[in-house]
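Pasting in a structure now, in structure tokens, and then I'll have a few things to ask.
Missing here: one protein chain of the complex. Every other protein chain is in place.
Chain IDs A, B, C and D follow the sequence of writing; residue 1 opens each chain.
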Amino acid sequence: AAKEPIRIGLQAPITGPWAYEGEMARNCVQIVADEVNKAGGLLGRPVEIVLGDDQGSPKQSALVAQRMVSDKVAAVVGTYGSSINDPASAIYERAELVNIAYGSTAEKLTEQGRKYFFRTCFRDDKQGAFFAAFAVDKLKAKRVAIIHDNTTFGKGLAEAARRPILEQKKAEIVFYDAITPGERDFTAILLNMGKQNPDVLYFTGYYSEAGLIIRQMRTLGIKATFVGGNAAVNDEFVKIAGLNMAAGALQTQEPLPTDLDYPQSKTFLAEYIRRHKEPPSSPWPVYAADAFKAIAAAIEGSGSTDSKVLMNYLRNSLKDYPGITGPISFDAIGDREGAIYLAYEVTADGKFVPLR
Amino acid sequence: MSLLELKDVRIAYGSVEAVHGISLVVERGQIATILGANGAGKTTTLRAISGLIRPRSGSIRLGDTDISQIPAHEIVNRGIAHVPEGRRVFPTLTVEENLKLGAYKHRGHPDKVSSNTGRVYQLFPRLEERRLQLAGTLSGGEQQMLAIGRGLMPDPDILLLDEPSLGLAPKLVQEIFRVVREINGQGVTILLVEQNARLALRISNHAYVLETGRIVLSGPADELRRDPRVKKAYLGEK
Amino acid sequence: MRTGVASAAAVSAWRLPCRVKMVVFLEQLVNGLTVGAVYSLVALGYTMVYGVMRLINFAHGDFFMLGSYLGYTMLVTVLAQSSLPLWAMLCLATLISMGAISLLGVLVERMAYRPLRKSSRLTAVVSALGVSIFLQNAAMLIWGARYQAYPPWSVPEVNWAPGGVHVSLMQLLIMGISLALMVGLYMFVQRTTVGAAIRATAIDHDTARLMGIDVDQIIRIIFVIGPGLGAIAGVLLGLYYRQIHFTVGWSYGLKAFTAAILGGIGNIPGAMVGGMLLGILEMLGAGYISAAWKDVFVFLILILLLIFRPTGILGERVAEKV
Amino acid sequence: MTLSAPLLSLGAVSKNFGGLRAVDSFDLNVKEGSITSLIGPNGAGKTTVFNLITGIYRPDSGSITFRSSALIGMLPHQVVEAGIARTFQTLRLFENLTCFENVLAGQHCRCKAGLVACILNTRARQAEEARAHSEAERCLRQLRIWHLRDELARNLSYGDRRRLEIARAMASGPALLILDEPAGGLNERESDELMDIIREIRDSGITVFLIEHDMRVVMGISDHVAVMEYGRKISEGTPEEVQKDPAVIEAYLGTDDEDEQAEAEADAEAGESVQ
Partner (left out) sequence: MRLEFTKPASFIRAHSAWFIGALILAAAALPLFISDYWTDVCVFWGINVLLGLSLNIIVGEVGLFNMGQMAFFAIGSYTTAILSERFGVNLWLLIPISGLIAAGAGYILTGPIIHLRGDYLLMVTIGLNEMIRITLINNPFGLTGGPNGLIVLDQFRIFGHVIQRPIDFYYLVWAAVALLLFCLGRLQRSRVGRAWNYVREDPIAAEATGVNTRWAKTLAFTLGAGIAGAAGTIFATKMMVISPDSFTFMESVILFCIVILGGMGSIPGVILASGAMMVLPELLRNFAQYRMLLFGLAMVIMMIFRPQGLWPSRRWMTRLKEGGGE
């Protein structure tokens, strides 16, 4: 007789403005789940994904969380945006259900003392600090401009990058403002920025706007070096900006799956491309796969599906588990340990290469 | 053959029947009048003839074709023009544009349109003085003239006039009735709905009395004028 | 503090040489007018449908969005295979997208609006919102949830900088085409018999019928023109900014609706003036106040304007006659 | 003429619409307890005068006094509170409400209960509500439409709607009732009934000021008639005086001769004219 499956929740924005992120997250998790099932499942039981669409809305997110709790899933992967995640993880906490976020990078999430909340993605402050050091020490920037997009992620990263620069006092923040996501004309703000003659522009929003910004900026004759956050630069960015404009753009970013030497990264990527014709266009969905793998490892390692056991296992026993994005361990508050960031450059033929 | 003939026409708004099976006949060249209290169903009847509402049952024949299922914009082309209650001119269009729209069926024949416009101006010299004024700024009487003039633009065989004297000063009422007679003299058949029974009966050949959706009396206008029931109910005579 | 930085930026802007300030301003103006031209084109669709049916067609933004996608699909699939010159390809893509969207407009009117023509106005508004959600998600399913980009070869990259003011060919095209379309539409409505019939229908459906005007046909014409113009705007937008997404209908639709109101809804020149003004206001807000507060500024101006001109800039001020 | 001050008095009132001078230094006194009529060609400015009195428009110049206090600057609902109620030339009923609710609207300004009192349903509110109801009932009965109280206004016949509008105005307990073409669209018998009702209202102590094109009504019930043309007063007096005024005949009444002749002719022909 077939064993009763272990149910693992995936909370993601399947519809709504972030639907593409949700869709990719679903694809990624599906790949690793299939892998697990092909290898005989967990504890001899198959794994089943319970999908919850939160539409990128906090209210829906709370509802999905409650449904996951009612459905008695073993643990939850999710979700994407920080402000969407927050109400859900509050509910998971109350229900003592392990939840591992894959795209929620706001610092505050792990600083509220929640025991059941983990994340496989890295916090804004890590990336912000990396940018500050990179811009000041490597690029020798004196005048830095920062533009964000007023989303939780964009603004969080922008703040995290600004703080160390202001503290170190080695460079000056000459411009700091926000665009409205979904708009397409940023010439007004760029002209304003151009008047300040920045050496570097750090844009912490998404590629859809980033592509427009670099193109409009270059068209206006602004020469500042463009540096994007880890959501800003990808293939789509190049398409939107046009290759001639995109070349030379930099970004701060965790090592891409393609640049990871771990075998699991390579097989995962190959499988993803086989199924969906192209690699995932943003880094976050891969963290979802890793969140799933971490949960699977905890179940397998602890031999239990009890949430409390899983929580303790993840916090204390899971050390350097080989994830797709590198070794996974969680620190005392649930953040992933050991953030590695690199600066990437868009080459003249549209490739992304780590900057040496 | 009579020009217009309604047979047992029933009309309803939603589930409420307003006209309960009326029959009437208008002969070519006549002025026929429908009298009746408020809410008797006069306007409703005219709206059914011009196609603005579909009757629930019964037939409306123009010449030898049944027009009861034909849409309103088609009916104009077949020779029925309807001057609606309350004038309903297009207030933000000029007098001339209003007239041109009246001749919408002649679009593509500019000379036809301009000769008809000329005819209307002849009938109502006051409109010609104001041809470029917005219709909304005309006085009530002028608007009524415009509405009637607009009704003449498509060269109708039969003109339906719904309470043309409503809200007009006595002097204008006289003028409107004079023109109605003149139009009739030019060969246009007229079906008139009026509250002013005295004047209406004076100019028409035949009359029908409508009460709560039914025809209760009909006959030659002169006869009705002397009918005691009409005198009592519509002429305010004891 | 962030406000400190913003005001520091503003202060140092004053110290710039006068000529530079002028150039920056002119550049802002060009960009504002370009965005405004797109708003105007989309606003026309709102205004025309509103004028004739008293319906705020919330799905109009999505016609615009679909137009953009269709143009894109035509370019990357069919036309890319052909050996036509670029301008011919662009024209064809625009025309095909326009035709398809017009057809869709007529279809939507027939299915979702006509059955409600005799009901309360708000009923149709809800139906329009439903259509909008439907179209948006349909686009998401067809073209995917990700951003698509017009191929680089499809965009004529010609730029000038007379006197330091950057102007691109696309900007001129957008402004020129919008202006031409609007003037053409205005002439059509003011000068032709069908135009007069449209205006008459806008005033009073029943009386228009009595003139021999087929009201259903007029409404069909409106739903050919409005969404068609939206589709053109969509293709232009795609070519100008390259990236397209299924949510663009909402954001631009809302802006265009704002523009239509600003100009006085139901009024064709009003849509144009409103769109341009909105474009310029946004540019001023983002350029001289703060991009983060721009929309607050724009809506504030809008509200102030409506307090003093309650029916928009060119809206008729019909104090209801009592 | 008595020396008592008029109930309503307009002094040199003017109103422009754009370039159009709709009312031009218009003077008029309405005597308490009278029925006063205002007549004149279409577009003469009669309705505008009513709108000026009731605060819907604000005059450009001139004075309007009611019971020796100034009305200008008051909002329409304040004018009603002060004791002037009106009807409209084109009916303006609350179509989707019942007749009873329509008439209760008139009592609105005579009640005081605010939000809190209404939620708590205080004793005072209940008393006030009961009073409003009995007042509304009285008005419906006076206009002879009590039996229609639960009908929605839009389902009424035209004549009943006209009455309902008058009842609604009466319900505010006005000292002055202003009627804009109350007999418009009524046939002769219906307007006879209306005349009776208007007289009855006057006899109950309410002053009536009306606009009318139906000369039978105007001449039948008015104590005093004023005639307007192009925004100015061109004549004033008793019905008989006004009817004979050549200026009025020229501007407004026209010569009825032609019709009288026609009628005589028609009567004569009657015997033969069998069509």
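The working rule: a residue touches a chain if its C-beta (ideal position, glycine included) is under 8 Å from a C-beta of that chain, and two chains touch if they have at least 3 such contacts.
Predicted model, so just to flag it, every value in this text is computed and none were measured.
Colleague: Touching the left-out chain: which of D:Leu104, D:Leu148 or D:Leu253?
Modeller: D:Leu104
Colleague: Of the listed residues A:Lys108, A:Arg143 or A:Arg163, which contacts the missing chain in the full complex?
Modeller: Of the candidates A:Lys108, A:Arg143 or A:Arg163, A:Lys108 is in touch with the missing chain.
Colleague: Touching residues of subunit A against the unshown chain: what are they?
Modeller: Subunit A touches the missing chain through residues 14-16, 19, 23, 51-53, 55-59, 62-63, 66-67, 69-71, 81-84, 86-87, 90-91, 94, 106, 108, 112, 150-152, 154-156, 178.
Colleague: Where does subunit D touch the missing chain, residue by residue?
Modeller: Counting over the whole complex, subunit D touches the hidden chain at residues 54, 56, 75-77, 80-81, 85-86, 88, 92-98, 100-101, 104-106, 108-111, 113-115, 118-119, 121, 125, 128-129, 132-134, 137, 150, 152, 154, 168-169, 172.
Colleague: To test your reading of the contact rule: which positions on subunit C touch the chain that is missing from view?
Modeller: 50, 52-54, 56, 111-112, 115-120, 122-127, 129-138, 140-141, 201-206, 208, 215, 250, 254, 257-258, 261, 265, 292-293, 295-296, 299-300, 302-303, 306-307, 310-312, 320, 322
What we mean here is this: only the chains that are shown with their structure count from here on.
Colleague: Could you see whether A-C or B-C has the larger number of C-beta contact pairs?
Modeller: Spelling it out, more C-beta pairs touch across A-C than across the other pair.
Colleague: Can you give the whole-Å distance between the Cα centres of subunit B and subunit D?
Modeller: Once rounded, the distance between the two centres reads 29 Å.
Colleague: Where in subunit A do residues touch two or more other chains at once?
Modeller: Residues of subunit A touching two or more partner chains: there are none.
Colleague: Where does subunit B touch two or more other chains at once, residue-wise?
Modeller: If we look for residues of subunit B contacting two or more partner chains, we find none.
Colleague: Going by the contact rule at the top, pick out the subunit D residues touching subunit B in the complex.
Modeller: Result: residues 20, 39-43, 89-90, 155-159, 181, 184-192, 213, 215-216, 251-254, 256, 258-259, 262-263, 266, 269-270, 273-275 of subunit D touch subunit B.
Colleague: Within the complex, which stretch of subunit A touches subunit C?
Modeller: 15, 17, 19-20, 22-23, 150, 173-180, 182-189, 191-192, 195-196, 207-208, 211-212, 215, 219-221, 236, 239-240, 242-243, 281
Colleague: Within the complex, which stretch of subunit B touches subunit D?
Modeller: 16, 35, 37-39, 86, 137-142, 163, 166-175, 195-199, 202, 205-206, 220, 222, 225-226, 232-236
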